[in-house]
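Only one protein chain is missing from this complex, and each of the others stays in its spot.
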Amino acid sequence: MPDLDEILEKYPFVQRDNLIPVLQDIQDEFGYLSEEAIVKVGKYLNLPTVKIYGLATFYHHFRFIAKGKYHIKICNGTSCHVNSNILIINELEKKLGIKDEEITKDGLFSLEETTCMAACGEGPVMAVNDKYFTNLTIEKVAEIIDSYKSMEE
Amino acid sequence: MSEKVNFKYKDFLIENVLKLKSDKPEKEVVAQLNLIQRKTIDKPVITVSINSSSIISGVQKLKTDIEEYLVDRNIDAEIIPVGSLGLSSLEPVISIQLPGKTRLFYKKVLPENVISILDGSFNNFIQEENILGQLKNDIQDAWEQVPFLDELAYFQNQQRLILKNCGFINPESIEEYIASGGYKSFYKVISKNTPEEVCDIIEKSMLRGRGGEGYLTGKKWKIAYKTPSDQKYLICNAGESDPGAFMERLLIESDPHKVVEGIAISAYAIGVKKAYIYIESEYDLAIERVKNAIAQAKEFGLLGHDILESGYNLEIIIKKGAGAYVCGEETALISSLEGKRGKPHSKPPYPATKGLYNQPTVVNNIETLVNVPIIIEKGIEWYKSVGTKDSKGTKVFSISGKVEYTGLVEIEMGTKLRDVIFRVAGGIKNGKRFKAVHIGGPSGGSLTEKHLDTLIDYESIMLTGVSLGSSGMVVLDEDNCIIDMVKYFMNFMQKESCGICIPCREGTRRMHEILENISKRPKDENGHTTLQRFKGVMQLESLAEVLKDTSMCGLGKKASNPVLSTLKWFRDEYEEHIFERNCEAGVCQELRTFEIDVDVCNGCTLCAKKCPTGAIFGTVKNVHFIVQDKCIGCGICFETCKFSAIISK
Partner (left out) sequence: MLIDIEVNNKKIQAKKGETILETLNRNGIKVPTLCRMDGFTPTGACRMCVVEAEGKSGLIPSCSYQIEEPIKIRTHSPRVIQARKMLVELLLSNHPDDCLYCASNGNCQLQDLAVELNIRERRISGEKTKASLDQSSPGIVRDPAKCILCGRCVRVCEEVMNVFTFDFYKRGNKTAIATSMNKDLNFSNCINCGQCLLVCPTGALYEKTNLDIVQQMLNNTDVTVIAQYSPSISVSIADELGLRSGKDINGVLNAVLRRIGFNKVFDTSFAADVAIFEQSAELADRIKNDENLPMMSSCCPGWIKYMEQSHPDMIDHISTTKSPQQILGTLIKSYFAQREDISPEKIFSISIMPCTAKKFEAQREEMTHKGISDIDVVLTTRELLKLIKLYGVDAQSLDEEMPDIPFNTRSSAGKMVSVTGGVAEGVARTLNYHLTGKELPNIKITKLRGFKDRKEVSVKIGKQEIGIAVVSGLKSANKLIAEIREGKSDIHFIEIMACPGGCINGGGQAFNNDEKTLKARSKTIYDLDDKEAINVAHKNSNLISLYNEFLGEQLSEKCIKLLHTKYSKRDVLL
């Protein structure tokens, strides 16, 4: 895993407008933003950490905890909503015991609601890591989650 | 267009794209051009649509299957990625073109039927159930009994200017883009027009911004052009923050060079040396393709230093959004690019005079910019002949919800709403009844059946109280509840407000709560909470007005649009929820009441076991009943009963 310094080196100019790209790179690499990373970026870009923290908490994509081994993205776009995705979200929340932006205690699953994934005709849609599932029903999600759970046993 | 310029572009095309010497005989040039345009081919060509929609439908696996198929059978054929035809719900779409024959398009191609489809095509036999159509062409033989694409209702009722190339050409190849007439407009303006002239052309064409306000693009450019500064900026707004839209994503994925060309011409017109594309970081494929397009354009001398020896320099930089609806708003977008929280600013000053780093900055929607090369190519008069008196050109929508075909549609301004929904998108799915169409996402509004004959243009839509905001168009059927949808948008807004100003931050939250209370089961409500609920409802309208009146930016100003438009057109549905405590569509779960049909119940006890509040009583083999006071309307019993003994009211 490249360390923080390598990421920072890609941004030779100390400019505030590099802040979001730097944080995006760090998150791509490490999965989330740690306090250590924020302090380091602050030193590097000469910015108070509170400004970085304030910025990062503003944007939806930045996380402060790692993702689960299986990161579930469930589409909560308008079309999926009118196709009753709320039933699917409820089922997921029930089966995993977590809500949007949370992670299960065992670190296996994390949940994220997204906007339209561009497959509205097939909605409701979700993705587990890179694998997509479409036309979801309550039974189908239950099975999917169970199959991932059983893989871990 | 002067002869000289025309000639020069052709030289450019011949040398760079066809990789021929410019003194080659015309015949050879045409032959080579046909080859790139795939009018003539020497070996079979298979195109696979690779875009966000088809990836979810499993196109990656399909592509490997096709490759294996060809290797296994030793067939020498070319596989080319293309973008999206717009028919997202029919993905994966592939096309097969055999030498001398027209290009055949197949829809919904799954790994399991790929072999029979390919077998068939290579043997002149067509798998009918997957066939979409063929692409008309005058020098190739047509397939029999296969409809031409432009005869399909979906294409027939569209006018494709923006989407012309989408799904047909390889988005990763600048050669294909140029061979289809690409960068000609850029070449033309840069060699022939002064920046001011270009601003003039665009102003005269009456092109209006597609991103929200419908402001005259040429006018905005001129303001920035005339504001003195060494450094001006152009930002292509491809933020697409509407949670239900996917137009910008698919457009970039399918024709990234068109976007680059649009930016290049616009930048030249405004006097910009640095342009940004603001694009959602989650849009991996779109980012990859536009990055590639920029690199290719640079290689061809169309971007970078001293473009086409004109002395003009332009750099296009991709900026990835980090997920915030409000960053679609131009001043918030600018804050975000500066590396700050996406906080809007009061206007005036407008970005055109004081924007990014306090310099004159034009923010344009991506669709607006893609219109620019078309106007240059076709001329002002032609462009003005498309559309209505005050709304020129076309409009692209991403249509979704309960329609037969979801995907992208591009219609001439002035097309009837009805035609878009019932002709282009194939009408309502599963034979259900149309209920409403929601235009413009969380800042937009809903229209009813009686608006179906409304023309889609800025003015007509505005008359209904809805604005032609984003490109999202979502169709609802009888199974959808209007309150539920408005609540969905309001929930979105309360999360997405930047939180700076009081009306928007606190108001969206309260409005969401009021809507929630309307759609809640009020059975065990005591006098006090009933009073609170009614007070809330009474406040809904005035809250909506105050939000509109006092919010700092468009997000707050427009956040009440869904409420206001539905209060206007679906008032009876609100009243039904409030006074009769009934949700006709059965979506507001807590408003449902359930009863057990004594004639059907056989006392299996399953429902009683599953009921989370123990509201169902009964003993084995005896009829069960529901204690309404305890029931919370979750509907679990309804879903559980195998004998349909539970009736929802």
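Each chain carries a letter (A and B) given by its place in the written order, and its residues are counted from 1.
One rule holds for everything that comes next: contacts are C-beta pairs under 8 Å (C-beta built on N, C-alpha and C of every residue); 3 or more make two chains touch, one makes a residue touch a chain.
Computed from a predicted structure; not experimentally measured.
A.B. asks: Counting the whole assembly, list the visible chains that the omitted chain makes contact with.
C.D. replies: A, B
A.B. asks: Which residue, B:Lys226, B:Lys298 or B:Arg510, contacts the hidden chain when the whole complex is considered?
C.D. replies: Selected residue, touching the omitted chain: B:Arg510.
A.B. asks: With respect to the chain omitted from the figure, which of B:Pro111, B:Gly499, B:Gly586 or B:Gly618 is a touching residue?
C.D. replies: From the options B:Pro111, B:Gly499, B:Gly586 or B:Gly618, the contact with the absent chain belongs to B:Gly499.
A.B. asks: From the listed residues B:Leu356, B:Ile461 or B:Leu543, report the one that touches the chain absent from this view.
C.D. replies: Of these options, the touching residue for the absent chain is B:Leu543.
A.B. asks: List every residue of chain A that touches the chain not included in the displayed model.
C.D. replies: On the chain A side, contact with the omitted chain comes from 35, 38-39, 42, 48-51, 53-54, 57-58.
A.B. asks: Can you list, in ascending order, the chain B residues touching the missing chain?
C.D. replies: Residues 324, 326, 341, 343, 345-346, 348, 493-503, 505-510, 513, 532, 535-536, 539, 542-543, 546, 548-552, 557 of chain B touch the chain absent from view.
Rule of thumb we're sticking to: only the chains that are shown with their structure count from here on.
A.B. asks: Using the touch rule from the top, collect the residues of chain B that touch chain A in their complex.
C.D. replies: 51-53, 55-58, 88-91, 241-246, 249-250, 281-282, 319-320, 322-324, 336-342, 398, 400-402, 405-407, 438, 441, 472, 474, 476, 480, 485, 488-489, 498, 587, 639
A.B. asks: In the complex formed with chain B, which residues of chain A make contact?
C.D. replies: Result: residues 15-21, 23-24, 54-55, 58-62, 76-79, 81-84, 114-123, 125, 127, 132, 134, 138 of chain A touch chain B.
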